[in-house]
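Worksheet for the structure shown next.
Every protein chain of the complex appears in place save one, which is left out.
Our next item is subunit A:
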Amino acid sequence: MMEDKKLIEVQHLKQYFPVNGEKLFEKKVVKAVDDVSFYINKGETLGLVGESGCGKTTAGRTLLRLYEPTGGKIIYDGTDITHVNMLPYRRKMQIVFQDPYASLDPRMTVGDIVGEAIDIHHLAANKNERRDRIVELLSLVGLNTEHANRYPHEFSGGQRQRVGIARALAVNPEFIVCDEPISALDVSIQAQVVNMFEELQERMGLTYLFIAHNLSVVKHISNRIGVMYLGKLVELADSYELTFNSVHPYTRSLISAIPVADPETSRNTQRIVLEGDVPSPVNPPSGCRFRTRCPYADERCAAEEPKFKEISSGHFAACHHLDRVK
């Protein structure tokens, strides 16, 4: 299924948002995503993890040009789409949003929510074809035909997220950004939805960017995982490699925080607890952004920003003290 062909690539992606400063008329920028580069191969799932506010959602949305990027390049299937009209690409790239309660128009029936995308891209020749397609999509995500005439508020969270997925699939996309698609769901439903994502990927050859803050879920579904901190990618590696051979102190602390089902192992492993809060993205620390919470930080970290470099095949990290982090 997986090919070594880049489907989507971002180079030095930057997304800044203007905000009002503390003083009157003072303007500042939040560097939500600051110089991030990665690629996703065809048929692959790239997981993106990080704390709230680290810019992972912004990265996903900017990738689809739901925000206009401040800088950098987005390349889809060999074409630079940073400044093109997105309409043809909306067919190929879709998104499933985090909040299934807010992401569906309350005044449209589920059939119309799914059908609207079909209309825009003229994917159905007539009404019957449109209806058949909607029914097909709903059954694909485990909903019934009669659900098409209902409104979103009549569904449970899990069902709504299925509607959101059916909607994303309506255009037969190649690539889907899954923007924390399960974090708003009950734990019992989460597994179902994650499994559905995997099944759909197998059946339709989809490529995913899977954004989440739950590392254990991401580990399960992703081929490779990227870790973000304050708008920067700090480590990116194969899923297995990242879990067992992570080198960045931040990744390490995240991994140590995954609950382990076995109490014996749990007792014997040491948790790395980070101190303090994430600094403000309006005014990030100089040099390495993680230095304010990093146990290894020294003067060099404050003065010089570490480069995001390949330390072994396919394993990237940005840290000055890779040799010391053990």
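Things worth noting here:
Going forward, contacts are C-beta pairs under 8 Å (C-beta built on N, C-alpha and C of every residue); 3 or more make two chains touch, one makes a residue touch a chain; residues count from 1.
The criterion applied here is as follows: contacts and distances are computed from a predicted model.
Missing chain, UniProt protein name: "Peptide/nickel transport system permease protein", from among "Na(+)/H(+) antiporter subunit C", "Peptide/nickel transport system permease protein", "histidine kinase" or "Aminotransferase class I/II-fold pyridoxal phosphate-dependent enzyme".
When the whole complex is considered, the residue among A:Leu13, A:Leu104 or A:Val217 that touches the unshown chain is A:Leu104. Of A:Met86, A:Met204, A:Val260 or A:Ala303, it is A:Met86 that touches the chain left out of the display. Within the set A:Lys23, A:Lys127, A:His153 or A:Arg267, the residue that contacts the chain not displayed is A:His153.
The missing chain, though absent from the display, is touched by one residue of A:Lys6, A:Lys28, A:Lys73 or A:His121; that residue is A:His121. The hidden chain makes contact, of the residues A:Leu7, A:Val36, A:Leu64 or A:Cys301, with A:Leu64. In the full complex, subunit A touches the omitted chain through residues 61, 64, 66, 86-87, 90-91, 94-95, 97, 99, 102-107, 116-117, 120-121, 151, 153-154, 164, 167-168, 170-171.
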